[in-house]
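After this line comes subunit A, so read on.
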Amino acid sequence: MSEETTDTRRALLEVDDVTIKFGGLTALDGVTFDIKEGEILGLIGPNGAGKTTCFNVMTGVYQATSGQVRFAGSPLAKMQRHQITKLGIARTFQNIRLFKTMTALENVMVGADAHSKVGVLNALFRTPRHRRTESAAIEEARELLKFVGVGGRADELAANLSYGDQRRLEIARALATKPKLLCLDEPAAGFNPAEKQRLMELIRKVRDRGYTVLLIEHDMRLVMGVTDRIVVLEFGRKIAEGTPAEVRENPAVIAAYLGVEEDDDDAAS
Partner candidate 1 sequence: MTGTKKTARVFALAGVAALALSACGTTGGNNSANAGSGNSSGSGSCGHYEIAYMGALTGPNGALGQNMLGGINTALSEYNAKHADCKVTVKTFDSQGDPDQASKLALNVVNDTKVVGLIGPGFSGESKATGKTFFSAGLPSISPSATEVDLTEQGWTTWHRVIGNDSAQGAADAKYLTGKKVFVVDDASVYGKGLADVVRKGLKPVGNDEVQTGQTDFSATVTKIKGSGADAVFYGGYYAESGLLVKQLRQAGWKGLFMSGDGSEDPAFVKVAGSQAAEGAVLSAPAAPAPADFGTKYASANPGKTAGLYSTQSYDAANIFLAGIDAGDTSLSKMNDFVTNYSGTGVSGPIKFDSKGDIQTSTIYAYSVKNGQLDTANPAPIK
Partner candidate 2 sequence: MNRYYDFAPSGLSRGWSAFRGWLGGLLDNKPTRVALIAVGIVFVYALPLLNLPVITTSGVDFGGVMFDAAAYALIAVGLNIVIGYAGLLDLGYVGFYAIGAYTTGILTTYHFHWPFLLALPVAIAVTMLSGLILGAPTLRVRGDYLAIVTLGFGEIIRLVIVNTHWLGAAQGIDNIPAPPNIGPNAPGQGGGLFQVPHLSWGTFPNIIDVGHKTPFLKFGPIDAIPFYWMIVTAFFIVIIADILVKNSRVGRAWEATREDEDAAELMGVPTFKFKLLAFALGAAVGGLSGAFYATRNGFISPATFLLLLSELFVAAVIVGGAGNRWGAAFGGVLVAYLPDRFRSFSDWRMLVFGLALMALAIWRPQGIFPPRRTRRALAAEAQIEELEGEAVDV
């Protein structure tokens, strides 16, 4: 599993006293934690705990009402979403959001394009630069598809892929943006145990490649099995943080989960 003390590693992403209010509703209330380079951090909590909100503030979808999110030392506020992606944060979606009319390969290439500077003129005149970038992107995309396990279906339309493959394709697409931090939003939703097992392997493989992973997940077994550290939210507040073993024993966490059905997600969490 993981080392007991992760403090020696550099914090990649710091969530510093972040509060978010929607109208009168406080979705996040002074949440602070960080993600160290190279670890797999789990973010859990019952429904409505603010997991997805937290996720969204980290990827630039929402702006924090107060507090700060810093990535590799620089604050994310005021940054546009695609710039955040270029900076090195990539994500997948709770409800799969692939580009359905594009092939699997093209979906991944969109991610790979994030760092491309090829514009209309290059494309129009098919410059060597365009050709170089394009073939590099194709090669990279094929490699990533193989890596996540859908290499054989590169030229299928995304909409034609099976559910599980679509989830994997999303991971490949996110990895193509060359992130430092990969955020997975309930990647196992709708999976059977065998698929979940394979997904755990994939997540570990991803980490072994040098990516840092943030995992939001309902399935406790999956979270406990794959993460190095866990942050627990409830009603917008952080109630616990620690290794899976520590969290499992934490009375506040047990109280929060007591009587709460684990597998009922759907509603905005």
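Behind the choice of candidates: all candidates are chains of the complex that A comes from, given by their letters.
Definition applied: contacts are C-beta pairs under 8 Å (C-beta built on N, C-alpha and C of every residue); 3 or more make two chains touch, one makes a residue touch a chain; residues count from 1.
These numbers were taken from a predicted model, which means no experiment stands behind them.
Although all of 1 or 2 belong to the complex, subunit A touches just one of them, candidate 2. On the subunit A side of its complex with candidate 2, the touching residues are 59-61, 80-82, 85-86, 90-91, 93, 97-103, 106, 109-111, 113-116, 118-120, 122-124, 126, 130, 133-134, 137, 157-160, 173-174, 177.
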